[in-house]
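See below for the structure under consideration.
Yeah, one chain of the complex is gone here, protein chain that is, but the others are all in their spots.
In order of appearance the chains are A and B, and numbering begins at 1 in each one.
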Amino acid sequence: MKKENLLWNATKIGLLGGAIAIFICLVGMAEIFSKRDVVETVITLGQFVLLATSVVTGFTASRQAINLLGPNQPLSALTAGLIAGLFTGLVLTLFVVAGDKVNIRAVFLNASPTLYSLLTFGKGVSNSWVLAVGGAMSGLLGAGYLLLPELFRRTINRALLVTVFMALFSNLFRVVFINQGMEQIAKFIFGQTGLTMPGSLIFFFGVILISWFWNYRGRQIQSGVARLPKSGQLSLRAATIALIAIIALGLPQASGPFIAQVIVTVALFILMGLGLNITLGFAGLLDLGFVAFYAIGAYTVGLLTSYGIFGLQHVSFWVAVPIAVLVAMGAGFVLGLPVLGVRGDYLAIATLGFGEIVRLLAGSDFLAPYFGGPQGIIGIQKPCLGILGPFLKIDVPRVCNGIELGKPQDIYYVAVAAALLIAFVAWRLRESRLGRAWMAIREDEDVAEALGINLIQTKLLAYMLGAAFAGLGGAIFATLIGSIFATSMQLTVSLNVVSLIIVGGMGSIPGVIVGAIALIGLPELLREVSEFRYLLYGMALIIMMLAKPEGLWPSQATRRELHHVEVEADVKA
Amino acid sequence: MRTSLGERLLDMAVSGFLWGIRILFVAAILIGTIVSIRAGKYSGEQWIDFVVFGIAQGSIYALIALGYTMVYGILRMINFAHGDIFMTGAFGAYFLATWLNGTGFIDKNPLLGLLIPILFAMLVSAGIAMLVERIAYRPLRGAPRLVPLISAIGASFFLEYAFRGFFGPGKYAYPPITALEGSWNILGVSILKVQVIVTIAAFVMMAILYSIVMYTKMGKAMRAVSENKDTAALMGIDINRIIVSTFAIGAAMAGAAGVLFSLVYRQIDFFMGFTPGIKAFTAAVLGGIGNIPGAMVGGIVLGIFESVGPSLFLEGLGIPRPYQLKDVIAFTMLVMILLFRPSGILGERLTTKKA
Partner (left out) sequence: MKRLLTLISLLVLASMVLAACGPGAAPTYECTDALGCVKIGPTEPIHLAYWGVLSGADASLGEDSKRGVEIAIDDKGGKLLNHDILLTTEDAGCTPEGGATAAAKLASDTSLVGLIGSSCSDETVGGVAAITNAGLTTISPSNTRPVLSSPDRGPDYAGYARTAHSDAFQGKAVAEFAYNFLKVTKAATLHDGSAYAQALQQVFADEFTALGGEIVAQEAVAKDATDMKPVLTTISAAGPELIYYPVFVAVGGFVTAQVRDVSGLEEVYLIGSDGIFTADLLKGGGENTMGMYLSSPDFSAFTGDYAGFIAKHEAKYGGSTLSTFHAHAYDAANILFAALEKVAVVQEDGTIYVPRQALRDAIFATKDFQGVTGTLSCSASGDCGAPVIAVYEIVNSDPASWNPASADAPNPKKVYP
């Protein structure tokens, strides 16, 4: 009886895997991911993803089998994996065969001949049985993987992740190495669309070796370091920080404007994330109109520094930024005041409305004489480390007698400095009395009020400080792009920021950084990811909420809250 | 410690500010209206046209709002993905209708040509909504309220961009029903046939839904669950089944709205559910969340304000190109309602009157 159950479960999982595989094909991922290789001429990213699907299917089926039957039935587990993988492959085979007979291209755009030839490795429908066999094999592999000891599994996981990561960014690394003159090495390891064969082997086994080494010697090294005298430990830490600082300072010069631009964009979202972290993460106020403050900061800088016709005072960047932050804070006050009494989901929609109102007004013809309307504000002056010459006439930039921070590589320093500064401020805020007041409000407003916390003041400060950080981000954005348009201030930006602090870990400062790198940096760097950016966001949000709602790098409080860890453990920690 | 004087001043400032907003708002509307009407730019017929357009648009909002209000009533959760369920219904109906159109079926049987795509859309939407509920919401029922909200946002992104992946980013033209072209003359006013049909269909569906909720056993169970989930479970009601049914029915309404939308506006695309979703939630709040007639009222009121508002208020205030700011009117209404009458026009009614 249990065996029948087992078969049925495995089949179900296999069919589910098959459905996922078909989804991947129909949504266009299979085709687009195939343009990039994991290992050149060996396996494309598309093939890798499909393969991974059936391996994971086998893994899941086998794990369920072990749950049902206990851990001493490896054969059953393997069979379960095999069957699940087989069904996944069968579903794909049927898909190919059916596609040959019935043309569904009128409905599903991606069910094109290219897709089918991709699935059959170019050899036509008769070759589609390969998919079923491949599915079965990979299901078996997945099942077998589960049976390996945990240590092996973790090491291989790590090695795989690093290798795939390197493959995804292969062409970026390649360009960087070539620009620095290390052509031979670059072309040996990094291909144009993925890692070369030798390159992939180097990374895969390299990580395995390092992990192995760390496992055997790591503890010794750690205890060795711990046994150093205090001064020794301090100097070690100082050296590490110095090394990181040197790399961070030299990075834009080594890697060129593109990577610098991406890092600046990530830094700006970190700024916004830190701001929303205060409003939402600390104080629990779900503000979905956050982009409004970003827009206000950007427009303030634009209006003040532009040498075009909308420029008000044509002041320098360094003067405009504090003003922009103050104006944004004011906006936080003004927009926070009306919604002080509004709670929960209603607050989300109300603030969403505010965000949209700001965007619509900024781009409207009504306010066009002041804000540029659809034409936006162009000609925003770049920051100048030195004395700015006088403003001469419209459309002529002020001359910078000093170093002009015109390129993304230069703005990088401003952005990273701002992000570090604000992270520090956020950290101090969290440890302060105000920070604790915010967390009290987040837990229960009424109790907080009963404890003597002034709700109005505390909430307003949450809005204002969150707005200030976002305004700073907007200010730097305006000068990075040199122009602002209301169309850049969409609701999707607010949703991006909310997503990134959730995925990173709400209320956690390192979490914001991780979230920004994952959700903002990756799509900027990987064209394939950016094509499916919001689809992957959606999946990531759902999966995170289901599996790890406290985020990737959570603060202690959130992890406790969401995983019901015992109170005694907290006392010790 | 802060002085209580300072706190009291702050309190007074806040109330003063809120009163100021009220007065400003009412003044703006009055001034705008008076100036517009005195300017006499639009004839009486044109004002009626504005209202009629608004009612048609509003009926669509109302249908979508029904789903929001029902789910919120039971789960206290904003289903962010609901607007995208609306979109899935429209797409489902599009493919069916295009196929039927190709065989000439729609021209020969206009009534069936209208009903069959609607039924199909309702099935598609309900199916997808049940899938979303099963995957993204059910496992999170006990979690803090932010978690299912984020999951809903994720589901919304996922649906939108999955459909974009399947069907491309371009617009699709919904095949019009020839029998519905042209207008009728009702009480001396010329109104487009599609608009009449859409409004009637919306009201019919609302009536059906209201009867289900009020008079059937399942409806009673729904009301019980929305009043108190745990007690209802103790009474022997299958919570899961009720929740799934609620999602399915709400989604079916949205799917039907998708078809009606396609009939009136004729272009559909993967992103079409985003703004209507937000507007429909506004409508639900406007009418009173959890309140089914409220959703209807809220939808119609919102639609009319969006249609008439720019010409009536904004033009009078001297704002050029007022229709660019149509959404500003909608959101301002939302904020005003949330500030000054959060229970909505018909009042929050998560349970019903006593028997």
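Brief remarks on what is shown
The definition used in the following text is that a residue touches a chain if its C-beta (ideal position, glycine included) is under 8 Å from a C-beta of that chain, and two chains touch if they have at least 3 such contacts.
These figures come from a predicted structure and were not determined experimentally.
Within the whole complex, the absent chain has one touching residue among A:Ile43, A:Val162, A:Ile208 or A:Ile543, and that is A:Val162. The residue touching the chain not shown here, chosen from A:Gly289, A:Pro338, A:Gly355 or A:Gly373, is A:Gly373. In the complete assembly, the contact with the undisplayed chain comes from A:Asp365, out of A:Glu31, A:Asp100 or A:Asp365. Counting over the whole complex, subunit A has residues 158, 161-162, 165-166, 173, 175-183, 207, 210, 244, 247, 250-251, 253-262, 265, 360, 363-365, 373-376, 378-379, 395-397, 406-408, 480-483, 485, 487-488, 514, 524, 527, 531, 552-553 touching the chain that is not drawn. Considering the complete assembly, subunit B touches the hidden chain via residues 41-43, 45-46, 49-50, 53-54, 57, 169-173, 176, 183, 190, 192, 261, 265-267, 269, 271-272, 274-275, 306-308, 310-311, 315, 320-324, 326-327.
Keep in mind that, in the parts below, only the chains that are shown with their structure count from here on.
Subunit B meets subunit A in the complex at residues 2, 7, 10-11, 14, 17-18, 21, 72, 76-78, 95, 135-136, 139-140, 143-151, 153-162, 164-168, 278, 281-282, 285, 319-322, 324-325, 327-328, 331-332, 334-335, 338-339, 342.
Subunit A makes touch with subunit B in their complex at residues 23, 26-29, 107-110, 286, 337-342, 344-346, 348-350, 352-354, 356-357, 360-361, 364-366, 454, 456-457, 495, 498-499, 502, 506, 532-535, 537-542, 544-546, 549, 561-562.
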